[in-house]
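Missing here is one protein chain; the remaining ones are kept as they sit in the complex.
In this document, chain identifiers A and B correspond to the written order of the chains, with residue numbering beginning at 1 in each.
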Amino acid sequence: MLHEMIQSLPQVLIDGLTLGTVYAVVALGYTMVYGILQLINFAHGEIFMSGAFIGTAILIAFSSMGLLHSIPSILVVIIMLVVAAVLTGFLGMGIERVAYRPLRNAPRLIPLITAIGISFVLQDVVRFIAELAKGNYIITGPSLFTKQIHIPTSSISSVFHDSSFKTSFLLVLIIAIILMIALDFFVNKTKYGTAMRAVSLDRDTAALMSINVNKIISVTFFVGSALGGATGVLFAVQYGTIDPYIGFILGLKAFTAAVLGGIGNIRGAMLGGIILGILEMFAAANLSLLTGGVLGAEYKDVFAFAILILVLIFKPEGLLGKPVAEKV
Amino acid sequence: MKEKLSAFKLHKTPQLILFVAFVIVTSLALYFSQKSVISFLLLLSSLLFLYYMNLKNRTKWMIGLILLFILIPFASSGGPAFQSYMEVATMVGIYVSMALGLNIVVGMAGLLDMGFIAFFAVGAYAYSIFATPQASNFMPFGHYPLDGNSFWAFLIIGAIAAAITGVLIGVPVLRVKGDYLAIVTLGFGEIIRIVFNNSDSPINFTGGAMGIASVAHPKIFGYELSFPNQFYFVTLVILLFTLFAVLRLERSKLGRSWKAIRENEIAAQAMGIPLVKTKLMAFALGASFSGMMGVVFAAKQQFIDPTSFTLMESFTILVMVVLGGMGSVPGVILGAAVVTILNLQVLTELTNWVNQLNLSGVVSIPDALSPAKMQKFIFGALLIIFALYKTNGLIPAKNRVFDEKKLASDKSNSKDNDPKGNPMTTLKDKDSKEQTKIYS
Partner (left out) sequence: MKFKKSLTLLLSGALIAGVLAGCSSKSSDSSDGDSGGSGGKVIKIATQSPLSGGSAILGEALKLGAQLKLEEESKKFEKLGYKLQLEPYDDQGDPKKGVSNANVIGADKEIYGIIGHLNSGVTIPSSEVYEKYHVAMVSPAATAVEVTERGLKTVNRIVARDDFQGPAGAEYAVKELGAKTAFIIQDKTAYGQGLADEFKKAIESQGAKVVGYEGITVGEKDFNGVINKAKSQNPDVIYFGGLYAEGGLIIKQAREKGIDVPIMGGDGLDSSGLVDIAGDKVANTYITSVAGDSTKTESGKKFVEDYKAKFNKKAESYSVYGYDSMGVLLKGIEDAIKANGDKLPSKEKVAEAVRAVKDYKGALTEVSFDDKGDNTKAKVFLYKFDKASYPPALQGEVSQ
């Protein structure tokens, strides 16, 4: 049993890392917003989904114009990323403006309810746009970066099987890492980042220090949503097929990742995302081995939710959270 | 005009005359037409008008019961669509009861539970498993399926099973607060559904994704209940019981403790309210109403599978509570009725109408925009609009208003209710628009 698990371990790690980086970048959006407003932005998963659709729309447009072969794929992806990030960034700002700002002093459950509302509306709007355009809401874009790279992990040690990945995996990983480093730099080194941290620490005092709190909150939403949208593009490139409902459960899992790492903590979110991705992939591949066939891969979501519940109950501050957590 | 209106509001007689005329007209229209959804809905809405009329509570209840038990079933029995009206009315009853249960948790105790449908599922499965041969897969004793007479016992068993589930989930969950609680309950709701969906191996408990078919119909005095009009009365009786219990609970010590916790947990604790116990009671009681209706649903549907208990259903019930007004019993009833009828009748009728238009070629509306698919959009928009502009819902919750003078004169009462220092007791104008804030 152990033997089989170890054999497939390199491949599980690679696939887990792919999923984990997606969770990590989406978790950043949750963590930033939570850090600054103490609000779970339920609609963040839908922003991720919108990003995936915007990216795929651009990709389909490019391929129907026949441009896909004349421009290098990496350039296409960069265009997709930038356009999707900017649009979803504004979408996020708009959502904050319409649904959260009027409720800033309302009881805390009320913004949560608008967030669910926004989430539903976005799902349905995207659905009928997709259906009007394509006749079906499950959309498949042209594939990019499909070349397989084979790593002979069996040569390291004979206990491993060989593993392989698509070149798009490298792309996802590299871009995600760039995004995370850029965000870390932005939050810790720039003027806006400092202001964001100040607002999250104490909104009223920050306002007294001549920080425009509303503007900073808007910027936070823009940055968080742009990251979400960009991740959506990465997701679309990696998996090819998307539908309007990918955001909800993925958003929940990304939130789990944020909680796991310590909500409000940027590096925690990254760590939490990667851990969750690997654990989930490991569960899918090995749960039935571990339990002798009683529980199968279908329980992997239970696994993810159980982690969330256990962390919240026993270590609510998360892995990297400290009593005085470094917030965004 | 204004004076006339305000005079009208005070005078019972013209109100009553108009009301009776309304009921008669809609009933007749319903009775004599082949299928008239509009008159059915109008007849149902007479209950809402009744709520607003300037009558004694007892009279309102009497009229309401007559409408529900006699007039509505009788008036809709005229046309061939009788059973479909009764089907809709039964579903309304089931959802109203569930929404009342959720209202205890969300509205009164202020604990946002987003996995509420799990309790409904527990009740439904409890009856389905034992009223089909399913139970013989794992029960060492007894002979299954149990026959329809067991339905009545299962109403209580279902409620207890759901309450126990509520407590089991509640014990760990209540350590977290606010937004986290919402997420954790959502997670638990999904876990329960996934477990039901997968517990067909190694031992077949729930039939897994295949569901459980041919659930026994309830029997009473050897007579089998199988038609929607029979379930209508079953549902109605249970609903009235639920309503009675909820109204009593709201005004009990427990109900006041819930509201205290909702308004300020720390202050409530300081006043000597046991937090965990009170919250657990909210979870358990809310769950038990839902579980009871789960049993009715299983018996009516005769087929249960996990697709009836998705996240969307949990959200639907939440929409009902938010729409009606969190914490407000009449509001939640209205909210549940509106949402259920919207879902089952209005959207369907609209879709059929659009289909007809498309078929006859008058207009061509793309399939993507057909009303039946817009459910999520409509729910989402309702949630946003109500949260932004009408946070208190259609019929906002009101705390009972005490008359200070009366309380002071009645010394024995004043000891119990301690009127001094409570801002609510200083309200003298009954029509004052001041309402309690739902959460703080």
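Following the convention adopted for this analysis, contacts are C-beta pairs under 8 Å (C-beta built on N, C-alpha and C of every residue); 3 or more make two chains touch, one makes a residue touch a chain.
Keep in mind the model is a prediction, meaning the values are calculated, not measured.
Across the entire complex, the residue among A:8, A:154 or A:214 in touch with the chain not shown is A:8. Between the chain not shown and the residues B:59, B:136 or B:214, the one that touches is B:214. Contact with the chain not shown here comes from a single listed residue; of B:344, B:381 or B:401, that residue is B:344.
The omitted chain makes contact with just one of the residues A:98, A:170 or A:297: A:297.
What chain A contributes to its contact with the hidden chain is residues 4, 7-8, 11-12, 15, 18-19, 136, 138, 140, 143, 146, 148, 161, 164, 166, 235, 239-243, 245-246, 249, 280-286, 288, 296-298, 300-301. In the full complex, the hidden chain is touched by chain B at residues 5-6, 8-9, 18-19, 21-22, 25-26, 28-29, 32-36, 38-39, 42, 45, 49, 52-54, 80-84, 86-88, 91, 197-198, 200, 208-211, 213-214, 226-228, 301-303, 305, 307-308, 344, 348, 351-352, 355, 367, 370, 372-373, 431, 433.
Methods note: only the chains that are shown with their structure count from here on.
Of all the residues in chain B, the ones that touch chain A in their complex are 106, 110, 112, 172-173, 175-176, 178-180, 182-184, 186-188, 190-191, 194-195, 197-198, 201-202, 311, 315, 318, 322, 366-369, 373-374, 376-377, 379-384, 387-388, 391, 437-440. Put simply, chain A touches chain B in their complex at residues 38-40, 98-99, 102-103, 106-114, 116-125, 127-128, 131-132, 248, 252, 255, 259, 293-296, 298-299, 301-302, 305-306, 308-309, 312-313, 316.
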